[in-house]
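Sharing a structure with you now.
Here the complex is missing one protein chain, while the rest keep their positions.
Then we have chain A:
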Amino acid sequence: MSILVIAEHDNAELKGATLNTIAAAKAIGSDIAVLVAGAGCAAVADAAAKVDGVNKVLLADNAAYEHQLAENVAQLVADLGKDYGHILAPATTTGKNMLPRAAALLDVQPISDIISVESADTFKRPIYAGNVIATVQSSDAVKVISVRATAFDAVSAEGGSAAVESVDIADDAGVSSFVGEELAKSDRPELTAASVVVSGGRGMQNGENFEMLYKLADKLGAAVGASRAAVDAGFVPNDMQVGQTGKIVAPDLYIAVGISGAIQHLAGMKDSKVIVAINKDEEAPIFSVADYGLVADLFEAVPEFEAKL
């Protein structure tokens, strides 16, 4: 049976999480189609056609799909996906918004956030904030799956030469419309794709103090994240939250500054290769997962760290 992968994009660029999702698809089978649904997104389809392992690209270019409204895209995915054995999307906020809706239209119980493919119908996924890993087998005819990008090594964006087919379906459910977006603008790498992440927690005390972390991050070429406590306190915006219900990151180096290490935070970063914790409380749970722990006042340690780089 063939596999349909839903591309993540912004109508201009194919997003990296798609490459990790295609990697998961390759672990299931070899007949892989990618759906690019959007508006004015032909360049994305061309990029998807070049991805290693992709056999076919379906391009649904219509105003109804411009902002990835779940009501419209889910209908399209269900219409196209019913003939596939598997439908995969990245477990991003876009994927998580749309995919369960498509699954319900197909009368399928989806499987969220898989971290490994055991066989064509059996997958592993974290539950209870990652404190337990469940092996789950699906009995549905179509398997609908969201993929945790950090658990799969991205396939190459080059090397493929798939054909692009236009799909002439325009599903506008007419119940929702796009009003606007406030997207964070940053010259730093994207949090989920960065090889180094510097995160701040409640210990940062206020938003201004995050400047220290931005400076450190810029020396390291790092992205900046935060714990839920720091976001809830209004120090930084929601898109910086790392954790069970925020972003999942797995960089080569994760530097946790003033973060105590609640299990909900650990769920979002404990698969990082090297973890550094800087905290003045030597009993902080973050030290139990840190490769290198520094018990120190962050307001002294962070500027010194930056100066020594």
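Side notes on the structure shown:
By our rule, a residue touches a chain if its C-beta (ideal position, glycine included) is under 8 Å from a C-beta of that chain, and two chains touch if they have at least 3 such contacts; residues count from 1.
Basically, contacts and distances are computed from a predicted model.
Only one chain is not pictured, and the protein name UniProt records for it, out of "Electron transfer flavoprotein subunit beta", "ABC transporter ATP-binding protein", "Molybdopterin synthase sulfur carrier subunit" or "Hydrogenase expression/formation protein HypE", is "Electron transfer flavoprotein subunit beta". Within the full complex, the residue among A:V36, A:V51, A:A64 or A:V108 touching the omitted chain is A:V108.
Among A:D31, A:D52 or A:E71, only A:E71 touches the chain that is left out of the view. Within the complete assembly, A:V289 is the residue of A:A42, A:A154 or A:V289 that touches the hidden chain. Interface residues of chain A with the unshown chain, by the touch rule above, are 67, 69-71, 74, 92-94, 96-105, 107-113, 122, 126-140, 173-184, 192, 196, 220, 228, 231-232, 237-239, 244-245, 247, 252-253, 263-264, 270, 273-276, 282, 287-296, 301, 304-305, 308-309.
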